[in-house]
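For this view, one protein chain was removed and the others were kept in their places.
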Amino acid sequence: MSILERAVQEIADEMRKRTDRGQVASYIPELARVDPNAFGLAVIDAEGNVAAAGDADTPFSIQSISKVFTLTLALGKAGDRLWKRVGREPSGSAFNSIVQLEHEKGIPRNPFINAGAIAVTDLILSGHQPREALGEILRFMQFVADDYSIAIDDKVAASEERTGYRNVALANYMKSFGVLDNPVNFTLGVYYHHCAISMSCRQLAMAGRFLSRAGRNPTTGHVVIPAERARRINAVMLMCGHYDGSGEFAYRVGLPGKSGVGGGILAVAPGKASIAVWSPGLDPAGNSRLGQLALEMLTKRLGWSIFA
Amino acid sequence: MSILERAVQEIADEMRKRTDRGQVASYIPELARVDPNAFGLAVIDAEGNVAAAGDADTPFSIQSISKVFTLTLALGKAGDRLWKRVGREPSGSAFNSIVQLEHEKGIPRNPFINAGAIAVTDLILSGHQPREALGEILRFMQFVADDYSIAIDDKVAASEERTGYRNVALANYMKSFGVLDNPVNFTLGVYYHHCAISMSCRQLAMAGRFLSRAGRNPTTGHVVIPAERARRINAVMLMCGHYDGSGEFAYRVGLPGKSGVGGGILAVAPGKASIAVWSPGLDPAGNSRLGQLALEMLTKRLGWSIFA
Amino acid sequence: MSILERAVQEIADEMRKRTDRGQVASYIPELARVDPNAFGLAVIDAEGNVAAAGDADTPFSIQSISKVFTLTLALGKAGDRLWKRVGREPSGSAFNSIVQLEHEKGIPRNPFINAGAIAVTDLILSGHQPREALGEILRFMQFVADDYSIAIDDKVAASEERTGYRNVALANYMKSFGVLDNPVNFTLGVYYHHCAISMSCRQLAMAGRFLSRAGRNPTTGHVVIPAERARRINAVMLMCGHYDGSGEFAYRVGLPGKSGVGGGILAVAPGKASIAVWSPGLDPAGNSRLGQLALEMLTKRLGWSIFA
Partner (left out) sequence: MSILERAVQEIADEMRKRTDRGQVASYIPELARVDPNAFGLAVIDAEGNVAAAGDADTPFSIQSISKVFTLTLALGKAGDRLWKRVGREPSGSAFNSIVQLEHEKGIPRNPFINAGAIAVTDLILSGHQPREALGEILRFMQFVADDYSIAIDDKVAASEERTGYRNVALANYMKSFGVLDNPVNFTLGVYYHHCAISMSCRQLAMAGRFLSRAGRNPTTGHVVIPAERARRINAVMLMCGHYDGSGEFAYRVGLPGKSGVGGGILAVAPGKASIAVWSPGLDPAGNSRLGQLALEMLTKRLGWSIFA
């Protein structure tokens, strides 16, 4: 058993015992049905070694983690033009806040709060049918994960679509400022569906490899994105990846990461590893409580913090 | 000439030619008298090699860069108790904003916006006379820089004291919530004076070494602070070190850094280098325009970004 | 010619000459087509005498003035229960602001900002089809105006429906807090249509009589609403009837009043008169510029201010 495998196993064992798991997200009814005691962890290191433990092969709803991949796609399509539609500063407020939009004429603070991710989705959609845009996003995810079984959970998408009044508000608010190009229901349809992609920790860690490998897919050696863009996406993840808990995550974990309300977190140790963790209970900022703790322990143990 | 020396020299040469220098800070009258064309750059690498160019030996007012050192001192004195007085999340607003304080009962968002740094100064002051607290801060700075000639520019302190109505407002506002322990004028007196420390790029790069060397002073090998604390201070610098331009700095430069309105920036490349740059013209967010550009070029050239 | 008739005529003549007319509302495309030089004024005094001048018989889109009548209807249906859905304090912000909703859990500050008027419409709608609710509103308007020719301009409603992203945002935002009971598109459909009622100054002054006559319809002597409710609606009009220009209107005119972005204003001189004025050009707060001026002159000349 390698040092990495041992660390992953021991952390998963310890997490299994903990009872301070936070609250499972309830605002999307379908997500509330998940097992609160689930815990998975998967790490892929620079040599391609995989270490996994717990429920690392159980698919869960990746939710906002998908926003890392839509940002990557949209930067490929629109380049720096994207930054006219969305900023790259931390928001200083909750993931679904609308206040900031009023003060900044409909321009979201960053691509990882809901409003910003909707604006990014709108850029991907441009000139296409929702079905085509969604297919493109899913194929990109399958390609970077090297796994063509990854799929969308339509029930989750439908559940969010039925109850997503706040997102309808955010999208229409941006539309009123001309920040969205497409019909609001097209953009939101694509948004809800890419948030509803189901993946296991193992699949997610595979999908994140290119961000830890300077933009390259290590399986094939192909350049997914230029190295500079990978660095920049990592920077945005660190600054904005955990909503109003981003400072806390940087302080405790010290890695670029992106959380989702499904309880998953994708973290990137540049040059060292791609890591995915999953535990459904959330802290008040909307980030997986045990997921953060597990990453803090792992980073400390393996000396992977980018800050030393 | 080493690769590092050549890079430093060439960047300084290029900066000297540029005309888009931004605006010199005018709100502290004494600072407005500085030469807008000054440019200095100093880098100290892991082996202790120093590369310097331009006005690297001209002292300037370090202003908010001092807040990195007062945070370090205060963490040493108060430990995690400090985080009850000040948060560690990016603020999403300007360096001297008071709005956030009203929403969060007088607790500043982080130790690097003005309100937060005043709260940190108040913790250092506790139970001492202003003169003693100030002496302690100055001695700490001299110690980490290994240079006992570093001093405070009383003219700058007096200038800020005469015109610092906004800081008086911030401090009294926090005092009304019980966030400050000491008389407001004591705390502000110490605050204005530690912001008025004068240092050259070379001195500042020396002072920052312990943050790039896991908390150790490389001259003596002594532990200044534990490695974990150095990592954490670096994390706070990355998240909050450039006010509402922190996301931009992370995106472009990719290093923990702290700017001051005097036009200086201290940046830390963990395990690799401590870097100080100075150019008095500021961008709208209050950060040195050419300073940021020089750091962006240097990091790219030497591959020092923490994000890849 | 009575004193009142002379005053009305002379004010209308003076208004016709003025060139500082403000900007015609352009955000509803259909409204932008109105003649910017139109000016109408109609006053009905306590004895039922009518004085009218200018374009007092030209119908215009009453827009937000309709909110006085929907509030009256909703108070009749829901009584004080209405005040659980909407406050009665001035908003301190623009007519279509969404910021306040976030701070107060989706409860609009008052029934005259857009969000509040949408919540009031939702209360009227409860348990009915949109067509029925709209019929009820229109019949109430015809009844109090004693004029069964009053109608809705479907083109205006359709124009607002096509472009009303901001209102869709406000409504969905409230829906996310459970402040609306009905499907958002039902509520907004009724809202857009009652805002699109077309009336002349004469018709509008007729419709406002019950508010100046302690709740009674002077034609028939019938009680439309109890006297106390009339007083209270007048109070809400004074406090909130001109968005973030309500203080200005109280200061200059000194009467309860409600403006619409079509350029109309209904004003009530309790015990003395019901007044309607129309001039399409708006000031930055969204209130008719010449309409306010004409009312200031009229009130001063006739000594109708409620403040002396």
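Labels for the chains are A, B and C, by order of writing; each one numbers its residues from 1.
Here is the rule we use: contacts are C-beta pairs under 8 Å (C-beta built on N, C-alpha and C of every residue); 3 or more make two chains touch, one makes a residue touch a chain.
These numbers were taken from a predicted model, which means no experiment stands behind them.
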**Asked** What chains on display are touched by the one that is not shown?
**Response** B, C
**Request:** Determine which one of C:N172, C:S246, C:S259 or C:N287 touches the chain that has been left out.
**Result:** C:S246
**Complete:** Among listed residues C:T121, C:S200, C:N234 or C:S259, the absent chain is touched only by C:N234
**Request:** Kindly state which of the options B:A169, B:A227 or B:M297 is in contact with the chain not pictured.
**Result:** B:A169
**Fill in**
Per the touch rule stated above, chain B touches the missing chain via residues 97-99, 101-103, 165-166, 168-173, 175-176, 184
**Request:** Determine and list the chain C residues touching the chain excluded from the picture.
**Result:** 87-93, 100, 109-110, 214, 227-228, 230-232, 234-236, 238-240, 244-248, 250-251, 254, 256, 270-271, 300, 305-308
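Methods note: only the chains that are shown with their structure count from here on.
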**Asked** Expressed in steps between touching chains, what is the minimal separation of chain B and chain C?
**Response** 2
**Centroid spacing, where centroids are CA-atom means, of chain A and chain B in whole angstrom** = 32
**Item:** CA centroid of chain A to CA centroid of chain C, Å
**Value:** 47
**Asked** Which chain C residues reach two or more other chains?
**Response** none
